[in-house]
Every structure is written in structure tokens, then in C-alpha cells.
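With one protein chain withheld, the remaining protein chains of the complex are depicted in position.
The block that comes next holds subunit A.
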């Protein structure tokens, strides 16, 4: 059983799969927030994945669902001022600033992702700034799990259960989409050309989606980085 360390993380190889057995970046609380026993940080994921096809559940980010009217200039300017980030206007596009990521979900709906725990104060600041505006700020940090799939074969793996065209010409880094994967509703976000996909299934579906993805990676010798 070879063991190794990668930066802040400790790995164990077992039956051809790598298991993360420690990640000093995270608190116990963070890890318990995942649907599997050991969630990873993004940094630990990057170190563990390397160039292989890799899947992991990450600690879910803080998440706010934001509804508002783009035609209302007051809403847009106040919201952007608090977020420090533009609201994406193009369908299925994403804007990022610092540790904030804003995903377009609809003409009047966005998902704002921030560091775990950061959602509470962010929600308060948004609500305060938008007090007299017709908006809805809803904490949805618990609504979804956060999976990350990276590797050259990632598109092929997703294509086994996702009807959306994920070809690089059609779905570029910085794109997001609400679609279906493995017959469950899925929010996809493509981060880079590796390609690295962030998958946000509804939390209750996460164990099924992980089992489905692990199965779908079989042809590509993909690894699931969380301990089972």
C-alpha cells in the first residue's frame, strides 16, 4: 500500500484507487458538510488529481440564490456593489471576482457562490442594501453538493448521461448550464480546458450521482478521490 503526500494532503493507494486520508486545510465541520465522509478542498483536489481523470466531492461552498429584475438599475448597481462582481447577463454564463462566483440560472435568477460560511454575512449585506427593492435572497448552501470532475475524458464521461452538447465549441470555460445528468437535475460549470467541471447536484441525489459517475469512469480508469 503505497502512501504519499501532496502538499497539504496525504494519500493512500488501495486497489488501484487513491484515497485521501487527511487534508489539513479543512476543519472537521467542513468535512462533515459533504455527503461522503471526507470532502476535499479545491487545493487538495488539484494536488490529488494531477493529470488523471479524477472525481471528488468538495466541501460545498456558501451559496445564495438571488432573484431580481435586470431592468431595475437600482437592483443591479446595489447588488453588484455588495458582490463586487458583475451579474452575468448572457444566458448560461458565469462571472467571478475574488472568492465569489456568480452563475446565471435564468433571466432574473443567479446562484452566488462564496467560501463556506461566507453566505451568512453576504446575505445580510445584500438584504440590507436591497431593502426597498423587489428581490429574493435565499440561503441555499445546503441545497446542493459540490462535485468536481477533471481530466481529458471528462466530457466523454458526462456524455454518458447528459444530453447537453459539451463540445469545446459549444460549451466553453466560464459557461454554466442547468441540465440533466444520470436522470437527475444538474447544474454544470466548466472551469477550464483541462477540462474541469464543477457539478452541483441536489444534495440528496449526490450519493447516486457519485455512484453513477464512478461507474461511468470505468472505461477511462478514473479515480474517485474521497474515501468511501
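Convention: contacts are C-beta pairs under 8 Å (C-beta built on N, C-alpha and C of every residue); 3 or more make two chains touch, one makes a residue touch a chain; residues count from 1.
In this text, contacts and distances are computed from a predicted model.
Q: For the chain omitted from this view, which of "Membrane protein", "Chemotaxis protein CheX", "Sarcosine oxidase subunit alpha" or "ABC transporter substrate-binding protein" is its UniProt protein name?
A: Not shown, but named in UniProt as "Sarcosine oxidase subunit alpha".
Q: Which candidate, A:33, A:54, A:94 or A:149, sits in contact with the chain we can't see?
A: In the complete complex, the chain left out is touched by residue A:33.
Q: Going by the touch rule given at the top, which residues of subunit A touch the chain that is not shown?
A: Residues touching the hidden chain, for subunit A, are 29, 32-35, 60, 65, 67, 108, 120, 134-136, 138-144, 156, 159-165, 167, 169-170, 182-184, 202-209, 211-212, 215-216, 218-219.
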